[in-house]
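What follows is a set of notes on a single structure, which appears directly below.
Omission of a single protein chain aside, the complex is shown with its protein chains in their original locations.
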Amino acid sequence: MDFTPSARTQDLAERLRRFMREQVLPAEPDYATALSGSTDHRSWRQPAIMETLKAKAREAGLWNLFLPDAEHGAGLSHTEYAPLAEIMGHSFIAPEVFNCSAPDSGNMEVLHRYGTAAQRERWLQPLLLGEIRSSFGMTEPEVASSDATNMQATAHIDGAQVVLNGRKWWTTGAGHPHCRFVIFMGLSDTQADPHQRHTMVICPLDTAGVKIERMLPVFHHYDEPSGHGELSFTNVRVPLDHIILGPGRGFDIAQGRLGPGRIHHCMRAIGAAERALSLLCQRAQSRVAFGKPLYELGGNPDIVANLRMAIEQARLLTLKTAWTLDTQGTKAALSLISQIKVVVPAVAQQAADAAIQIHGGAGLSDDFPLAQLFAYARVLRLADGPDEVHRAVVAKLEAKAQQRTEYRP
Amino acid sequence: MDFTPSARTQDLAERLRRFMREQVLPAEPDYATALSGSTDHRSWRQPAIMETLKAKAREAGLWNLFLPDAEHGAGLSHTEYAPLAEIMGHSFIAPEVFNCSAPDSGNMEVLHRYGTAAQRERWLQPLLLGEIRSSFGMTEPEVASSDATNMQATAHIDGAQVVLNGRKWWTTGAGHPHCRFVIFMGLSDTQADPHQRHTMVICPLDTAGVKIERMLPVFHHYDEPSGHGELSFTNVRVPLDHIILGPGRGFDIAQGRLGPGRIHHCMRAIGAAERALSLLCQRAQSRVAFGKPLYELGGNPDIVANLRMAIEQARLLTLKTAWTLDTQGTKAALSLISQIKVVVPAVAQQAADAAIQIHGGAGLSDDFPLAQLFAYARVLRLADGPDEVHRAVVAKLEAKAQQRTEYRP
Amino acid sequence: MDFTPSARTQDLAERLRRFMREQVLPAEPDYATALSGSTDHRSWRQPAIMETLKAKAREAGLWNLFLPDAEHGAGLSHTEYAPLAEIMGHSFIAPEVFNCSAPDSGNMEVLHRYGTAAQRERWLQPLLLGEIRSSFGMTEPEVASSDATNMQATAHIDGAQVVLNGRKWWTTGAGHPHCRFVIFMGLSDTQADPHQRHTMVICPLDTAGVKIERMLPVFHHYDEPSGHGELSFTNVRVPLDHIILGPGRGFDIAQGRLGPGRIHHCMRAIGAAERALSLLCQRAQSRVAFGKPLYELGGNPDIVANLRMAIEQARLLTLKTAWTLDTQGTKAALSLISQIKVVVPAVAQQAADAAIQIHGGAGLSDDFPLAQLFAYARVLRLADGPDEVHRAVVAKLEAKAQQRTEYRP
Partner (left out) sequence: MDFTPSARTQDLAERLRRFMREQVLPAEPDYATALSGSTDHRSWRQPAIMETLKAKAREAGLWNLFLPDAEHGAGLSHTEYAPLAEIMGHSFIAPEVFNCSAPDSGNMEVLHRYGTAAQRERWLQPLLLGEIRSSFGMTEPEVASSDATNMQATAHIDGAQVVLNGRKWWTTGAGHPHCRFVIFMGLSDTQADPHQRHTMVICPLDTAGVKIERMLPVFHHYDEPSGHGELSFTNVRVPLDHIILGPGRGFDIAQGRLGPGRIHHCMRAIGAAERALSLLCQRAQSRVAFGKPLYELGGNPDIVANLRMAIEQARLLTLKTAWTLDTQGTKAALSLISQIKVVVPAVAQQAADAAIQIHGGAGLSDDFPLAQLFAYARVLRLADGPDEVHRAVVAKLEAKAQQRTEYRP
């Protein structure tokens, strides 16, 4: 197990850190000011500063770092990308700056791995250039989506077309003015094996029958201008060539997509946890109560120590997961992916909660990014599978591992 | 220790429950629709439905139940009021409906106990009638307000006037269109004993030099139309007779005000926790995953059981606190007041968090009141003293109690 | 809900406290010295000091306080007995001193409620006088006893006799030199409804075929001279009149026995938790590190405060359970009994663990009763049903309660 960064990733990390310090963090207030504050996504605009930053990042070679493919992306392994994603996780606007934001990065991976040449030219190319954005439609309002086989939306093949019907929500990114398509997942064959019933289809947002019903807030925050959309699909017809990989392959793609996607989320969440701890420490060192800096008061040092220990461990587990995925493949990494999906968001939530507490009321307001960090961590305990499902996966795989070996010192 | 409700409170509870079921809960959507959604409090209006509900509640005799005084209020002890406040805690709009909402209830108690006849006529009377609302200015942005002696705002006596300077925030209710005054607390004598340096002053909001700088969000929510204000006071002059109780008596009033205030908050928070648990159970019983209702799946029954046990205990501790305050006075109740202030908000936060998890994404949205319940609970871990301060109080009083008795079986 | 002690229980509590202070606690070292330290129960003897204390307690009228029956016991309700049991819980030797120790108190209740006149004369009478002791055989080594229907031991009726076969363990009290019988529970009718298959039988320990195989340690401690026995029963024949209540009534008796038994355990465990906290505070106040008493150092005040809050709540919940059992009967108290069975032992374990930590190595040794308090609390999380089973009961009853009411503010 070797987590040593290569010379190239050390260089990338150094440049990324400088770019964050000099370009991204100072731009956060500008970006926030450029938002409309509206709950109606039709009035949302991409802040100009974002396009400026994107251009600079691309010029600086800090672009598409997430993509393992060396031709279209940076050609980094997950182990190499991990510390870079963590750095991006320090700022909410950073991932888009470097063209590494969800759900686009996942969609790009899907199109890169499973897309036809035509699909790649039409959809992947502009995504790689940062010209358009995209979204992903899996979760549905009417069923417990923790059990993916509950999915009710349909993707019926009707001659040369596939007809989409149903309702999706938490379709992240659907509100973005640059968003052009959603990858829609629906039932296409109710008779097949439960994991071969679903099909993934590229659905342009401007297709007749697609309607963005509303944007959904997370703790009253709309993540403008990306947003989390609730979309209805009513007899939406797209050509057969918009199907990815083939009918009935939805779960195969989802599995391939979600592994790296979860690792990316966790990497960034560690950056978010570090930022929360950093803010906590700054505040605790600068404010005084009962004659002492808060940092030294009562149980506060324990809180700092517990967070440091939790973050260190969460990072190492994420690195091990990335390394296992790199060296032994998805199947060997299944338990670890579920493990970090439980561990890391919980640590980030704990860090944000503790930092809020040290900040007092300020921590709940918009004066600090803590409420937003908290919401991000809280969402992650549900997105891409709730904690409960991942713990069940870990326990099931542990049972097998324990049975394999009579004695395992 | 007797928590048995009297015949009168049983009757009140029954009527309150019916009023909640028939009037308040059905009005929640109307109320929400009537809000502007703006972050600028100047565009906030009192929803008409609220005034309708207030009129009905007053007519039904469900009015000012919080006030122990029998002439102006309901004449209930804290033990009697506790279950009623819990009922109100089920809906965010309920406390105002029954004229029992913070910070007005606390301010009414202050004016009732410490106000001059003139102060009571001018300010208390319209508050008791629900004609105006009020706010309370204690916390400051520049210092750690967990240590109240850090307070920097000043209330200098200058001849026949008292001159207020400084900045306050988390002045809850200041954004309400009916809000007419803030009770301002400031340093009046820097040479006195640390707990006799501060003075409380009634400051009408339209006095020259008072400026509402902005409203503060809690997890991006503004609590329209009450709001949490940041206010600046610049050479604000009010007559000496606006001082409450007398110069240097600020801490005395605060102590008297905060005890019952904290109990009220905790009573309502238990109602909030029950509502969260109730929503959790409904959702868990109605949604199915992996072939079972969520309610029966994996560790979910444990989550329900743990919440039930935590809520039961928190309620009993709050009742004991109310009973101790009623029968033995503030001093005997000090440790218990701090205990519930730590215990109850944590339980409510835990209940809201668990209910969110069971609801999936829906729990984070506005479709359910869970995000708001969570924010309310989270705020309470800071408002009226952060957990840390209250734990320190409990430990200090425990040390004394343990030293008093050689052996205490 | 009224927990106010009557004049009589206040008097009893006062006398009990004095007896504890003057007689029981000073006798603890003597008692410990009189033990053999052997793992072989055949060398165990009743310490003389115990019989002396029992005689004094009986003379002082502090005897059989647990028994609700006024003729043979003290005639106290559970609510009245609760604070008395808590006082006894401060010392491991106290319950026997007052003839209120498990499993005798439970067995006396069983015989009092369900025994025939002959059974009561032969077995109950000497138990009430403290002349003999008894034990209870339910748990079995070969199956998961958390599910009582797993029970494999048999009690076949064969003419005028019932024939017992099987193996029981954790038969508490079986090692005591005064122990004369075990209440044995076994399958008598494999065709009946699962809860009517089992029969309880009084089995004298000197019956042919009964063998005490060994005593079981808890964290290497044997609880001499009571002990936890593993017993084998091989074709043990006792007359039919040794059956309690009737064939197939085992579960009915168990339900009736376990409710009060669990409450007694929890009451005593609160006393144990208080003693642990008391020892913690004494040590923390008397030892100094880094220039401060441990009591004031770092997060230690938080630990004290958290324990105080947890113990207060656990006690109130136990009182509510006792009160509910008294006023509304066993069925209404089912959830609460399971709740305290989860809550109280956990609090006691937490208190003992924290007290050990403050004592350093001393806390793990025999110089303080903390290791024993810890073991007692730890056992209670398993005895009379493991936490897991009780949480499941609470969740199941909560589901029903939630479904009964559409809205429950």
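So that you can tell them apart, the chains are marked A, B and C in the order they are listed, and the count of residues begins at 1 in each.
We adopt the following convention: a residue touches a chain if its C-beta (ideal position, glycine included) is under 8 Å from a C-beta of that chain, and two chains touch if they have at least 3 such contacts.
If you're wondering where the values come from, they're calculated on a predicted model, not measured in any experiment.
Out of A:Gln10, A:Ser43, A:Gln255 or A:Ser278, which touches the unshown chain?
Touching the chain that is not displayed is residue A:Ser278.
Out of C:Leu216, C:Val236 or C:Ala254, which is the one that touches the chain we can't see?
Touching the chain that is not displayed is residue C:Leu216.
Just to verify: which one of C:Ser146, C:Gln161 or C:Thr327 makes contact with the chain not shown?
In the complete complex, the chain left out is touched by residue C:Ser146.
Even though one chain is hidden, which residues of chain B still touch it in the full complex?
These residues touch the chain not displayed: 298-299, 301-302.
Suppose we count only contacts with the excluded chain; which residues of chain C make the list?
Contacting residues on chain C, toward the hidden partner: 37, 39, 139, 141, 143-147, 150, 169-170, 216-221, 228, 287-290, 294, 297-300, 356-357, 360-366, 371-372, 374-375, 378-379, 381-383, 386-388, 391-392.
Since one chain has been left out of the picture, which residues of chain A touch it in the full complex?
Those residues of chain A that touch the unshown chain are 1-4, 17, 20-21, 25, 86-87, 89-91, 271, 274-275, 278, 281-282, 285, 295, 300-302, 304-306, 308-309, 312-314, 316-317, 319-320, 335-336, 339, 342-343, 388, 390-392, 394-396, 398-399, 402-403, 407-409.
By our rule, only the chains that are shown with their structure count from here on.
Report, in whole Å, the distance between the mean C-alpha point of chain A and the mean C-alpha point of chain C.
Comparing mean C-alpha positions, chain C is 52 Å from chain A.
Once you find the CA centre of chain A and the CA centre of chain B, what distance in Å lies between them?
One centre to the other, that is 37 Å.
Which chain B residues sit where two or more other chains touch them?
300, 388, 391-392
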